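Omission of a single protein chain aside, the complex is shown with its protein chains in their original locations.
Here is subunit A:
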Amino acid sequence: MRTRAVLGGVFSSAAILIGAWSLSGAPKAVHVAAAATTTGTTTPGSGTASSGTSGSAGSGSTGGASPAPSSTASAGKASGTYTGSVVSTQYGNVQVQVTLSQGKITDVTALQLTDREGRSVQISNYAAPILRQEVLTAQSASVDTVSGATYTSEGYLTSLQAALDQAG
């Protein structure tokens, strides 16, 4: 009878695993660019400048969830807070908010970061500060992606570029 139990156990487990494997599909390479499609557009209120949040470089990330309206700035050099588009990657959505002062990037705040798996949360938390620093130094979205955090980097920089485009 013990043999019946062990055979039953082995066969049922094998069936479950084989079934799950075939349903899950073999590993397939997904191209990063293909995965990072721009979905949602700008959130209401974003892009308009406000006096409240302008300036103060490095003032940290406050009020990440609801972007504050920004006040007008002088023509040419934009000032204020701009929210980028939501970029969806296979590990979750990425969205950043940029603060400009007279056309200068003074802060980047991540509103959403890849969070689909605990693993990508860790990657995000590791990559975001590096990207922010690089962007502040380069004053543009054309910086290198962080190795090991390609998805997060691509999404981050894409969203940032969208925000900068709004600022004009």
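The criterion applied here is as follows: a contact is a pair of C-beta atoms (placed from the backbone, for glycine too) under 8 Å apart; a residue touches a chain by one contact, two chains touch by 3 or more; residues count from 1.
In this section, contacts and distances are computed from a predicted model.
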item	value
Identity of the absent chain, which is to be given by its UniProt protein name, from "Peptide/nickel transport system permease protein", "Ferric reductase-like transmembrane domain-containing protein", "Serine/threonine-protein kinase RsbT" or "Succinate dehydrogenase cytochrome b subunit"	"Ferric reductase-like transmembrane domain-containing protein"
Where the unshown chain meets subunit A, residue by residue	1-2, 4-6, 8-10, 12-14, 16-17, 19-21, 23-30, 90, 116-123, 126, 147-148
